[in-house]
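Note that this complex is displayed minus one protein chain, with the remaining chains in position.
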Amino acid sequence: MTASDALELATDAPTIQPVRKGMWGGGPGDVSGFGGISRPIQYNSRATRPYGGWFDEVIDQVLGLVPDLPEEVSTDRGELTIYVPKDLILEVVRATRDDAALRFETCTSVCAVHYPDDLGAELHVVYALLSMTHNRRIRLEVVTSDEDPVVPSVGSVYPHTDWHEREIWDMFGVIFEGHSSLTRILMPDDWDGHPGRKDYPLGGITMKFKGAEVPPPDERRSY
Amino acid sequence: MSPRDELDPVEGTEETVDISVAEDSELSSPCAESQGPEDAEVVDGVSDDYAEDDTGEVAQDDDKGAVVFEEELTDKPEPTEYLIIGGDFDDVVAAQQNRSDEVIVINMGPQHPSTHGVLRLEVELDGESVLSIRPGIGFLHSGIEKSMEYRTWAQGVTYITRMDYVAPIFNEVVYCLAVEKLLGIDVPERANVLRVLTMELGRIANHLVAVGTGGMEIGALTVMTIGFREREMILDFFEALCGTRMNHAYIRPGGVSIDLPDNGLARLRTVIEWFHKHLPEYAGFCNENPIFHARMRDVATMSFPQAMAMGVTGPPLRATGYPWDLRKKQPYCGYETYDFDVITWDTCDAYGRFRVRLSEMWESLKIVEQCYKRLEETAGQPIMSTDPKIGMPGDLSLGPDGQGNSFTHVKKVMGQSMESLIHHFKLVTEGFKVPPGQVYATIESPKGELGCHIVSDGGARPFRVHMRDPGFHHLQSVPLLCEGGMMSDIVVAVASLDPVLGGVDR
Partner (left out) sequence: MGIEDKVPGFLLTTVEGVFGWLRQASLWPATMGLACCAIEMMAFGAPRFDAGRWGQEVFRASPRQADLMIVSGRLSQKMAPIVRQVYDQMPNPKWVISMGACASTGGLFNNYAIVQGCDHIVPVDIYIPGCPPRPDMLIDAIFKLKKKEVMWNPIGKNIAEQAAATEERVLEAVTTLERG
């Protein structure tokens, strides 16, 4: 995959909007009479300038340090999210950590989200950065696809993301390129599949009572 | 730059057997390098360190395999160096069989009384010196995050409370803060006071377990027994408040589930008085105890730059002298209106972490006393969001059968108002819907920064919940704390981080 492809993926990702159907989440058994309703879900809305507060300052600084970075920013609910093409993530975290005006020393959390409807950008990896110097938090979001679930590891910049990346590999199957030992961490070593993904069943059993059976939670009627 | 160049040779070993993951190799500087606690300057200093270290190169260079053997190029007689960067542990054992030295690989846990739960530690020992140690986790992985995707937002509280089971209230609070952020609602003042009250009591209970089990593991059984004696006081209060000793599910999106019972304030007064009487005992038992000092002083040291590199928060970070406490820095639940101090210590070792926890219990007690006054002032005010689409209708005061909804509420929905019944039914079975978006909420749990990243797709269930548990983060630094030390100090090091495996594995 070339850099421009990845860039396109990142920009395209949020424009594909999943749709919510019916009154009860589109599952079976929607007897409400409103099963035909179809509403798009607006994930990850984009903000336009001015972003407000210190957001503009941070964005300007990041864009100055990483000129290739497209300006895709969300300020939803007062939290700053920068959407980063995956081949630029290492450059961006290095800049955000080392620059004196940014100084995000810690990556407090890395987590992945699986959007099966977001075709071509199913897997989102979300980095929560914390600057203790400036008392700020930002979020970086990287998207990648099911076909090519490879994201550069940020372990060389933030050593403490080691286990987080292993967890994401274990749960979602995202391959972190450059990680020193990308092995399973939560599930047994010989486990098949990646349980965090939406296409992985919850795996509960049917509960049997006298004269009744209750299906596992993922097979019950959903709202 | 190779990682071997930077590794300090392990004391007491003739050969240079250096086994370490790549990122740890830069961090093995002694505690003496620790810098002062002034924020900005120190942080700049750390980042300069970062800039010099080019760890990316290391990780990429040694990417190819699990075990790399490299014969030393010097003319010394056949010392072999190992560089192990992950991979299959069988390879380690196989490699070890060709050697004639005393290095043994032992497996500590997951069923071991002093690993704080089901933590597995793969230790390589030369005599009693720890050459390498690798924590293995996942033995308590319960699929909580995925299970929550199939439950309503309110039901999620019952799952989240079972993550870090020593401090369950904190899990609930951070989850509810995140949900409230997504919903964009405010919480009534009294609910916030009750949250702060339960959190601070929970903090004391957690530190009692941390100090107590930590003491037990180094042989000070008395600390554990009196710790649990005090903890029972708090659990009794929780039981009177919400009906359960543990796994409370007390904090709900929009507020808390139930108000103080009639004699709640009197009970709280008893708890406060009890702690004023009994908390000094811990200082008396431990602070100047020579055995305590011998086991904990200068053991499991982690300097400030190391702590920053490992992303450590909570008492281990404050024990390096840096007063980072989210209650002060990024207040939530109205912490900015309470008067308390952030405790720090400057020894960077296990003893410092113990003292930080000990003093934090006193600070928590101070906050609890302030909550007592506020609870008196706010008596009778709502404890749940007044938005009828979110707050459960009819507070969960005890019904005539000893549980469930209040009698007046049942009478209303069953006898008077059909709409109320429909509303109640919808809210209980379907739950409320949360607008789409994602948020990351953090609070200062007793162990460090507890974060909750939630994504909503606009439905009545979470699309994704991810908890950032401090224990998960902290356990990564076990090799940093233990390697080069004594075997008996492993227990002290793990206990000083206070991981709870339910939170680590989720």
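The first chain written gets the first letter, and so on, giving A and B; residue counts start at 1 in each chain.
Here, a residue touches a chain if its C-beta (ideal position, glycine included) is under 8 Å from a C-beta of that chain, and two chains touch if they have at least 3 such contacts.
Quick caveat, the model's predicted, so the values are computed rather than measured.
Novice: I'd like to know which visible chains would be in contact with the absent chain if the whole complex were considered.
Specialist: Result: the unshown chain touches A, B.
Novice: Among A:L140, A:V154 or A:M187, exactly one should touch the missing chain; which is it?
Specialist: Hidden-chain contact among the options goes to A:M187.
Novice: Specify the residue from the set B:H141, B:R252 or B:R327 that touches the hidden chain.
Specialist: B:H141
Novice: For a quick check of understanding: of B:R162, B:K329 or B:K389, which residue touches the chain that isn't displayed?
Specialist: Of these options, the touching residue for the absent chain is B:R162.
Novice: Identify the residues of chain A touching the omitted chain, counting contacts across the whole complex.
Specialist: 186-188, 191, 195, 200-205, 207-211, 213, 216-217
Novice: Touching the absent chain: which residues on chain B qualify?
Specialist: Residues 110-113, 117-118, 138-144, 146-147, 158-159, 162, 165-166, 209, 213, 224-229, 231-232, 235, 245-247, 501-502, 505 of chain B touch the chain that is not shown.
As a working rule, only the chains that are shown with their structure count from here on.
Novice: Distance-wise, how many Å sit between the C-alpha centres of chain A and chain B, to the nearest whole number?
Specialist: Once rounded, the distance between the two centres reads 23 Å.
Novice: Report the residues of chain A in contact with chain B in the complex, numbered from low to high.
Specialist: For this pair, the touching residues of chain A are 18, 20, 24-25, 41-45, 76-77, 79, 81, 90, 97-98, 100, 103, 105-109, 111, 113-114, 126, 128, 130, 132-133, 135, 137, 139, 153, 155-164, 167, 178-188, 195-196, 200, 202-203, 217-218, 220, 222-223.
Novice: In the complex, go through chain B and note every residue touching chain A.
Specialist: My answer: residues 21-24, 26-27, 39-40, 43-44, 46-47, 50-51, 54-60, 62-63, 66, 85-87, 137-138, 141, 143, 145-147, 150-152, 181-182, 184, 308-313, 322, 324, 329-330, 429-431, 436-440, 442, 449, 451, 453, 455, 457-461, 463-464, 466, 468, 472-473, 475-477, 505-506.
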